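The structure follows.
Removed from the display is one protein chain of the complex; every other protein chain stays in position.
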Amino acid sequence: MDDILVVYKERPSLKDPIFVEGLPGVGNVGKLAAEHLVDQLKAVKFAELVSKYFPPQVLVNDSGTIRLVGNELYYVSRQDAANDLVIMTGDYQGLTPEGQYELSDRTLKVLQELGVKRMYTLGGYGLGRMIEKPRVLGAATDPELVEEMKGFGVTFSKGEPGSGIVGASGLLLGLGRLYGIRSACLMGETSGYFVDPKGAQAVLEVLAKILQVKIDFTELEAKAQQIDMITSKLREAEPTPEPKREDLGYIG
Amino acid sequence: MDDILVVYKERPSLKDPIFVEGLPGVGNVGKLAAEHLVDQLKAVKFAELVSKYFPPQVLVNDSGTIRLVGNELYYVSRQDAANDLVIMTGDYQGLTPEGQYELSDRTLKVLQELGVKRMYTLGGYGLGRMIEKPRVLGAATDPELVEEMKGFGVTFSKGEPGSGIVGASGLLLGLGRLYGIRSACLMGETSGYFVDPKGAQAVLEVLAKILQVKIDFTELEAKAQQIDMITSKLREAEPTPEPKREDLGYIG
Amino acid sequence: MDDILVVYKERPSLKDPIFVEGLPGVGNVGKLAAEHLVDQLKAVKFAELVSKYFPPQVLVNDSGTIRLVGNELYYVSRQDAANDLVIMTGDYQGLTPEGQYELSDRTLKVLQELGVKRMYTLGGYGLGRMIEKPRVLGAATDPELVEEMKGFGVTFSKGEPGSGIVGASGLLLGLGRLYGIRSACLMGETSGYFVDPKGAQAVLEVLAKILQVKIDFTELEAKAQQIDMITSKLREAEPTPEPKREDLGYIG
Partner (left out) sequence: MDDILVVYKERPSLKDPIFVEGLPGVGNVGKLAAEHLVDQLKAVKFAELVSKYFPPQVLVNDSGTIRLVGNELYYVSRQDAANDLVIMTGDYQGLTPEGQYELSDRTLKVLQELGVKRMYTLGGYGLGRMIEKPRVLGAATDPELVEEMKGFGVTFSKGEPGSGIVGASGLLLGLGRLYGIRSACLMGETSGYFVDPKGAQAVLEVLAKILQVKIDFTELEAKAQQIDMITSKLREAEPTPEPKREDLGYIG
């Protein structure tokens, strides 16, 4: 079989589209943000990526029917804006380095056909400690875009992220440059311990300004409250631990 | 060498054949069921799949001769029924995600040539606790087939299996849909701790009704008694443990 | 690069050649035996297999020069016998299942070109306990060869080896059958704890009768004495352990 299959439901014709990616990762920030964007903008699914680089797995819907795990592509037609949108989210990232490269490259080929010239990838930046007000860190393909992002409140901080950006959110930028696509990665700060709707909201608040879209955050805020309840119960159940040296390191 | 070799002994011409798959997995339920079906229906082996996605291993027969590990295809010609049968069982599933996808896809290509339009994959649904009367859970490619399966006593339960179906029994459904093959997965409940002939019998009782075949369960019942004896001896040898929190979770 | 490179030094023309393989494995029995055979018969190296399925490694000779790890092919021209010989030994087996299959298949293609129709693969059969007089266990591609091997003192024992034969010694038999090559695997019993020249000698004593060659075992016996000395010193250094249940299992 082909290493990657792009199964099209529809082949949309889009107006100078901007691409947004959010897949599972640290705190699931990118996936939460992209899924919320799909919901809010009533984006239409037009293609699925199925691949041997994903786990050999089907998921079972509530109705008892199945679907192969994969990544999904949605579009949003915007009559009142200069750019339509393409959004990718999905169940998994590629399981191997080879899979990561091949999936990102194949995605870029699809985007090239759609005429995408600008891209935003969404992810989480794991701090290893709880965070009240997550910042949004950035990285971009060129200095002009770095400046543009700063104007939207994105933080660019020397040495952060120190280990670079691993996975689709990084590769799409790096390989995308070879396709002539200018792009930025927006990373919401997160503890990384839990699924983190707060980090996703922080990222989307920036992205909403960039894309000039209105987003209602009621659902994400409800999810965040649920997570807060669970984590505070867990903390009550456990005796208060002595602060560890590594935790103090972050405070200092 | 080819990634997968299909070594044919015979190229049978079959009447609107239905495909049944049962490979090693949780509680070995699928493999036990498929092998019992082969025995009971005196199915005829017509092909073997040999592949670098299997372990580099030969098995030694009692006579001292060897055979490569792989998957085997059998057929059953049925003069008194509308559909002939094709059954697959084997020593292993593919070792890697890539191998799983490639083997399922290649199997589907073979089935397509044989004219298969309906498929049943058999497996176990691991509960992590002992079970007296295993149910048969289902998943299918389309809502009509879900309804049809309910008529045969198959349980469709929201959120079960929560993690989807991993391996050949899932992939054949998911990829099979791209080949236009309608199919259902039948999962016999099992503790998952032992090879489980009871789970296999539960699955076969449903399948017998679907395929309109008669199956004698004497041998499977004898195997089940052997397993029961071994496990009850093991329990005597060990002191009775306090019920664990996770076990109680299932009762509640 | 090619997945496997066969680098020829010479392309010998051989008379109905018989192939013997011995690569690293349990107790290194196969490799020891094949290397001793190469020494004793003054076999001539004519080709090397270099491959990405081996470790990315060069070895350094005593002179300071390097050579890539790989497998080596030797030949023996025998004027006084009906069959010339081809012998393979080497530094490693393939690192992955895929590598194992590809290397065995490529070796068989080379053998086919050389006109090989009979093959003996050498290996160790790990017992997990010390053994005084190792037997030689066998497996073969057809019942006639099983009988022939019995005549040379090879033991064929139901259920041994229970897990089949893993690696090149097994695959060459299994895949070789697809090339029409009749072959047997000869497995010398060994503890599997140490490099085992005794197991290698047992295998070679059988093989010498089959191939009608004379082999001097002085060197192998000297190596065996060295190993015996090391292991008896180790046993003195350690307090005598209580016999474990699993060890008793083998005695009973």
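Labels A, B and C are assigned to the chains in the order they are written; within every chain, residues are numbered from 1.
Here is the rule we go by: a residue touches a chain if its C-beta (ideal position, glycine included) is under 8 Å from a C-beta of that chain, and two chains touch if they have at least 3 such contacts.
The model shown is predicted, which means the values in this text are computed figures rather than measured ones.
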* Contacting the left-out chain in the complete assembly, out of C:81, C:95 or C:215 -> C:95
* Given C:67, C:158 or C:235, the one touching the chain that is not displayed -> C:67
* Structure fact -> Only one of A:140, A:207 or A:220 touches the unshown chain, namely A:140
* Asked: Tell me, which residues in chain C touch the chain that this view leaves out?
  -> 1, 5, 7, 50-60, 62-69, 95
* Asked: If you put the missing chain back, which residues of chain A would it touch?
  -> 94, 97-98, 100-102, 104-105, 138-143, 146, 149, 156, 158-161, 163-168, 170-171, 173-175, 178, 185
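Quick note on the criterion: only the chains that are shown with their structure count from here on.
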* Structure fact -> For the pair chain A and chain C, the C-alpha centroid-to-centroid distance in angstrom is 53
* Asked: Counting in whole Å, what is the centre-to-centre distance of chain A and chain B, each centre being its mean C-alpha position?
  -> 37
* Residues of chain B that touch two or more other chains: which are they? -> none
